[in-house]
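Shown here: the complex without one of its protein chains, the others still in place.
By letter and in written order, the chains are A, B and C; residue numbering begins at 1 in each of them.
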Amino acid sequence: MKKSRTNPGGANFVPEVKNNLGSPAENENQLLGLLEHDIMKQGTSRRDFLKVFGYSFASAALLASCKRPVQKALPYIIQPPEITPGKSLYYASSFYDGHEYSSILVKTRDGRPIKIEGNLLSEFNREGTTARVQASVLSLYDDARLKNPSAENKQTTWDNIDAQIINKLKEINSKNGEIVLLTSSILSPSTIRLINEFGADFHKFKWVQYDAISYSAILEANSICFGKEAIPDYHFRNADLVVSVYADFIGTWISPAHFIQDYVSRRKLDKGEKTMLRHIHYESGMSLTGANADIRKKIKPSEEKNLLIDLYNRIAEKTGAITFPSANFREDLTGLADKLIEAKGKSIVISGTNNLDIQIIVNGINSLLGNYTNCIDLNNNIKVASGIDSKMEDLISELKEGSVKALIMYNVNPVYDYHDSENFRKGIKNTEISINMTVSLNETVGLVKYECPVNHYLESWDDAEIISGQLSLSQPCINPIFNTRSFQDSLLKWSGSSTNYHDYLTSNWEKQYFPGSGISDFRNFWNTSLGNGVFNYKVPGFKSLTHKPERLSQAMKTLEKSETGGYEIVISESVALGTGMHANNPWLMELPDPVSRQCWENVAAISISDATIWGVQNGDIVKFSNGLKLPVFVQSGQMEGTISVALGYGHTNSGPVCFRIGENLYPFVKSSAGNRNYVITIEKPINTFEKRQLALTQVHSSMEGRPIVRETSLNKYIIDPSSGNEFHKEFESTHKTLYPEVKYDGFHWGLAIDLNACIGCNSCVIACQAENNIPVVGKAEVIKRRIMHWIKIDRYYSDTPDDPKVYFQPLACQHCDNAPCENVCPVSATNHSSEGLNQMTYNRCVGTKYCINNCPYKVRRFNWYRYTNSKNFDFNTASDLGKMVLNPDVTVRERGVVEKCSFCVQRIQEKKLQAKLENRTLNDNEIKTACMQACPAGAIVFGNLNDKKSMVSKLFSDPRCYHLLEELHTLPNTGYLTKVRNDDKIDS
Amino acid sequence: MYNKKIRGPLVEGNKTLGQITKEVMKPLEISPGVWWPIAFGISSAAAIYGFYAIYITVTQGIGTWGVNNSVGWGWEIINFVWWIGIGHAGTAFSIFLLILRQKWRTSINRSAEAMTVFAVISAALLPALHMGRVWLVFYIFPYPNTRGPLWVNFNSPLFWDFTAITAYLLISASFWYLGMLPDLATIRDKTTSKVKKAVYGFFSLGWTGSSRHWIRYESLSFILGGIAAVLVVSVHSIVSTDFAVSVEAGWHSTLFPPFFVVGAIFSGFAMVMTLMVLIRKLYHLTDYITDNHMDAIARILVFISLIMGTAYLTELFVAWYSGNEYEIFTFFRNRATGEYTLQFWGMIICNALIPQLFWFKKVRRNWIWLLIVSLFINIGMWLERFNIVVTSLNKDYLPSNWVSYSPTHIDIGVFLGTIGMFACGVLLFMRYIPMMAISELKSVVHIGNKKED
Amino acid sequence: MRNFFSVRKLKFILPFIFLSGLFTSGYSNLVQVEDSVLNLKKKLTPEDLIIGERLFFGLVYHDNKSIKCITCHNITLSDTLNWNPDAIEISRKYLNKSTGDLSKVLLRPAGKKMVEVHKDFKLSPEEIVMIKGYMDRLAIQGLIRNKPVITNLIFFIIASALMLFSIIDLIITKVLKHKWINYIILLSSVCFITYTLVGSAIAIGRSQNYSPDQPIKFSHAVHAGQNQTDCIYCHSFAPYSKSAGIPGENVCMNCHLLVRNGTRSGAFEIYKIISAYENKKPIEWVKVHNLPDHVFFSHAQHVGAGGLKCQECHGNVKEMNVIIQVKDLSMGWCLDCHRTRKVNFTGNKFYSDYKELAEKIKNGTLDSVTVEMIGGRECMKCHY
Partner (left out) sequence: MDRIFKIGVFDEEEKFLSSIKSLQEQNFLIYDVFTPYPIHEVFHLLKRKSRLPTAAYFFGLFGIISTLAFLYYTSVLNWPVVYGGKPFNSFPSFIVVTIILTILTVTIASLALFSYRSKLFPGRENTIFDPRATDDKFVIVVETGAMDITSIEKAGKLMNELGAVEIIEKEFGKVNA
């Protein structure tokens, strides 16, 4: 397994960032070369990493005198035994930003984290990660991070600020003033203990957890129905039928990386399975989950209550429970109810609506169906969100009254993402002391008295318990780049303790978890856990929870009363940005929405018929009666009368990348019945007759009848596994070649993509971007269709545009054995390797772009401008800090050269060399491309086609396998497996 | 052989040899009038704008153009093919007619060849500019090097193209210069200015008009003519392989080589006509470039226009008959009825329909009509190249890659720049080099005149 | 991380290299030295500094004519290893010290070797002040670069001029009666120009025979040759990592904790490493073997898997006092080896995946497998 590391050393490294990084980047050569520069390779300690930048400028000056730059090599003073310059180290850690959790491995190179990979040992997310987790490594090197503590907006020292805070807190406490700690949801058991200890010191202390996206209705509903305030773990792997209403569990809901694993494991057919989970989805806008559903139905948000009540009644009728007669849903739900009853105990009904009554009904349905034992696990609950909306409302009113004397905030940004931010803003002013602890600049920063910037998660110690019994650890992989301190260390400091959080954490583990581990030595236990990143223990004494149906009738009644009309705006998280806390991450900003394929702003997605009625087209800006102005995007499959808008945009103070990009929808969220309601009812908007070009990465959605994504239905598949793939055989049998085919001895690399497993989450896109140093090009260039992503996920629609079936197809270089691009390069910059790779040699390329034209897949990318060190492309490769994320194994491309997917050749070479050094053959599955590794669905498999036992060979010989545009006889080394839909009719 | 009874004399006005020398040299001796500096000013302004656009391109990147991830080639390649096409006419004109011993070429071939040279220079600039890293252009030469040695890809049509254009530029320039030798000597001997005598003397390479010179000159002309004829056909065929060797629908066609060659001659002759109409009017050279000459070119144009029309129909037919859905899409849904339908039908009208006016003698003999129609053909041929380059790429195999293409002001600047450079070249040529091959005119002046009766 | 800018850039600025070479000359600002110890409260005049310089270079007569400072304390970059400290190093060391300190060491040295050499020094205080003034200037200004090597450029220009003249003469002036003289001049100058241009074009981005001065006069000849230290002892990552690694100071200290005096170098150089180690300062070695950033070279591949001897690429390091780049590290050089080098095909189990080659070896149709046969000449083996 991966190496683990114990202590990163003291925190005495205070880099003079201003001096070292602020110097004018005179010579791009020098800077660009920096990270591959042998200064790094020969090894500086992690702590000295930034200092090295200072030295490099000396050689930059030398270069200016037209000599070959003098490269310096700085050895370690004391060679750390675990570090080998030029080799990567992996540290197990955990990602948790307050909303999303993943157990991860952090790949570090010469002391800097450069890539996030999933932790195979974790039961929760295994190797899968979402795009947001993948991108989080770039946030470490964000220049918008807070760099120093400040008091009243003036930079100060920690000692100074600590003294002031401790005094103030004492003073308030002595006056019996209320001290409130407002944090995001906390997963860490040690931190929870620490907070409780911290709070115990004060007379009046309150801890409020607040989530930007609220799950409080689920929490409360479970509290009411089962007496446990928790979000259950949904076991999709045990379900046969999933009915989801507005719950985007693949894209954003609760914990997508976790759910995707389960969900896809029941939908893959690569091991000869004959059954598939069936997924029925009700929603207004086109979410990623809806796009993947076997059957997707459009509803308005106001119809949800009817749907669920009706469904409840139908099921209750059949199962003999009490019914609550009410208005029927507009469609007959008998069929659905029958199917659900058929799958009794093996089905899941979920709703993503943050409405207590609706969640109570959903609970009712699930308990009627007996899903609670098998598919919905409330005992081992997911702890990812624990904020209760009413508590936050109470806090606001207290703040308004001025009864809160001290407000300590950690990892929250209510000024941006709380709907009542105006009152919150005013409330902060009413406090005597307000402290904000956050990693990077956000809207709340600057309003408080004390800014105590915290470490990035890659710089901190922490633990997390995502599901009861599933623990994981976070460890620092780099010393704090800036003058920051972890939240826990601050709390310890303020509570007068002299220990640091690392010691606190270990001692807590020693007390809590070590005794039950069965390991004799704590050091051993700790190192094992740290090395694995995860530690599971048995939670003793589970009681089976029984459903209490008392609140049902009240819920039904409340719901029936609510009436709505007009247009309804559905506000939801975007797959790329999530809640918006990572909006300053250029990778995520440029990540297109998987369904709309649009990036760099949020849009009002409207239905095709509404677009006709309003007389608007893509990019026309409309104005709503509440003042919201948004460009229109005509979305196939959008429910008529509804408008979908994504959250996470419209930042005003979160850094330069996201500055005033799109609109912030949080202020329009309304609180109803104690929970935040993400639906707005509104009049028809006015066309402002302004127009803006949308940054679309794909403008045509129909496959035009071409066999690009091939599909079949489950029934047909069971009869004939090659159904839907009849072309393949035909083409295989009719192909003739003038020249003999090239034989590949040894290795012949191939990549198989299971379109049935691919859910289009875009995780691979960011993984590839991180692995291969792909530049961000900005909105203007995306509009010009010059996005650089090497792998992109094409999305196609079929059937009627109003209610389409959706297809996802990851598309990267196909590595054709008869590659059309190779023939036409005049300078031999692209040719074929003896391992079947389509090689692209950047340093030979003169940029004729002929290969781009002659690639039928159009997967080659051109460096239209200089994207590195350019002030026009000031994203992450313009600054030294941002460039620290670059992978030293991959060349940064110059302006004017073509680039494309290389099948992660650097990983192939690395593993081949490793096998050679260890005098053994290469194992199957040993080499993983970045996309394969990041895929939470396991849809991508890479391997040696010459090895008939390899996974990829098996997939290539699957009857479902085909090659894209195989009629051109390009002989791609990428294979696709047909998509199988489980969409036989349910109505009758 | 030439039948003067049917076609009239080649040079009108019963000129003597001395008169020919005098009249053809006249533009070199006296200042041409106000129009010349004005035209030169406009052309150089366009050229300067072009150089600005080139400067921006080279310093900032190809990103300043309208090309994108799917449409990798844009206006610059369109213009390249267009200029190369125009550049074909001159050589084709003089060489084919030389081989066919068509004596009426003598009045026109010099200008046509000059046009060739300037057009090919304009053309050759464009693919170089189109390189992302133009400073590494030497990578395209297969020279022995210390990289292995690493050679180039001889399978690449771009390499063929590169060799063909280099060869074509060299050969057409040599051919043009060779033809110019006796005339430069004439100027050397006639001029009174010492500077001119020295300069023209230097460039006339010591030509004396001796029989030894003439015999070698004649045989060299025929050798160069003979092989350049092959070259004329092959160069544009090779340019067409840039497209035809590709897999793109609408490019991948065996029709392309002849289609391109014919198209090249079509556009080139149209450009010759445009220039000739203007030159003979501006310089009052109607005795030398007679109505008969214009008539002959017009007849050729109408003939080629018919071939072009047939080619367009053939393309459509083959696309339909192949049953290949990508081909059908490209031709019928993208070109004929799609986003670029204007360009498609513009091409058909300009190239296949408007030249049909040349069936009428009145049109053939009216210089305004000739000018208008020839300009339409030039536009039509540009549109044809637009259709080929852009509309195949913008919507090809995978609909997810479909895009639109529109040029930027830098694209337009580069195009205007090449036009400006071409015009500057032509204007300088008219000012400093005899526009017609004096010696050749002298050799044919008696044909059709009373003396031979 | 890698970039190809440098080579390109150099090409762009090549003309400027020529030009700048012409106009660079050494003119200096004068440093005002105030000396308190010897109570010579006067500002040193330019003349004094010049005298100081001459004293240092031994150009001014004084009693012991045979000994000059420059004899032992190099002022220019030297090609061979001179064990004595450089003039510039001493100057820097004494920049913030008084003249008195200098004269103390100069006239009453402590080291055995120094006593021997310095024993006959008779320098007046004024002279020492002047020398100190010169040394201070040296420390502040650094080495004044000697006149740039422009011989090639001069030849180039002369050749171009000759070529031009002979062309003009052949065509226009015709002064020379014997044309063959012109032809010979033309031919030879064209040859020379082509040779120079091609040579310098190839040399762009290459640095064969590069042998920079290092911050410490570390001799591989002493360590690897005389003391027989294994390469891997210091460059310990070579067999299993991309980079061979420059040893950490702690590795140096393994020996130099005890070895504090070199037989030839004395304590001066060894003290550098000791003081760096004690002050926790990294030593800024100058990297000698530099590859362009778009080249991936792995020591592990070559030393670890390939079993190459270090000397095959780095030359006979055991005899080098100052490390010099022996090979040109060009792509052609790499490929020449890849073409002919045999891999351990039967010995390493990794290669058993190459079934066809294995079959051929078994049949005897092949007796060995070269790197080329397993794709060693393909682009993406080194460039990605």
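Everything below uses one rule, namely that contacts are C-beta pairs under 8 Å (C-beta built on N, C-alpha and C of every residue); 3 or more make two chains touch, one makes a residue touch a chain.
Computed from a prediction, not measured in an experiment: that's the story for all the values here.
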* Structure fact -> Contact set (omitted chain vs shown chains) is A, B, C
* Residue among B:S44, B:Q102 or B:N155 touching the omitted chain -> B:N155
* Asked: Which listed residue, A:E573, A:E822, A:E894 or A:E910, touches the chain dropped from view?
  -> A:E822
* Which of B:N68, B:S94, B:T186 or B:N292 contacts the chain that the document leaves out -> B:T186
* Structure fact -> Out of B:F118, B:W207 or B:F358, only one touches the absent chain, namely B:W207
* Asked: For chain A, which residues lie in contact with the unshown chain of the complex?
  -> 739-742, 816-823, 825, 828, 831-832, 834, 971
* Absent chain, residues of chain C that touch it -> 170-172, 377
* Residues of chain B in contact with the chain that isn't shown? -> 16-18, 20-21, 142, 148-151, 153-155, 159-160, 163-164, 166-167, 170-171, 174, 178, 181-182, 185-186, 188-190, 201-203, 205-220, 222-224, 227-228, 230-231, 234, 238, 241, 438-440, 442-443
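In this text, only the chains that are shown with their structure count from here on.
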* To do: Return the chain pair with more inter-chain C-beta contacts, choosing between B-C and A-B.
  => A-B
* Structure fact -> The distance between the C-alpha centres of chain A and chain C, rounded to whole Å, is 50
* How big is the gap, in whole Å, between where the Cα atoms of chain A centre and where those of chain B centre? -> 57
* Quick one: which residues in chain A touch 2 or more of the other chains? => 831, 844, 894
* To do: Please set out, as single numbers or ranges, the residues of chain B touching at least two other chains.
  => 133, 136, 150
* Structure fact -> Touching chain B in the complex, chain C uses residues 8, 11-12, 171, 202, 328, 330-333, 335, 377
* Asked: Can you name the residues of chain A that touch chain B in the complex?
  -> 698-706, 708, 781, 784-787, 792, 794-796, 809, 811, 820, 822-828, 831, 844-850, 852-854, 856-858, 860-866, 894-898, 964-965, 968, 970
* If you look only at chain A, which of its residues touch chain C in the complex? -> 28-29, 32-38, 41-44, 48, 55, 63, 66, 68-79, 84-87, 743, 745-747, 773, 829, 831, 833-835, 837, 839-844, 868, 886-892, 894, 902, 905-906, 909, 912-913, 915-917, 919-922, 944, 946-947
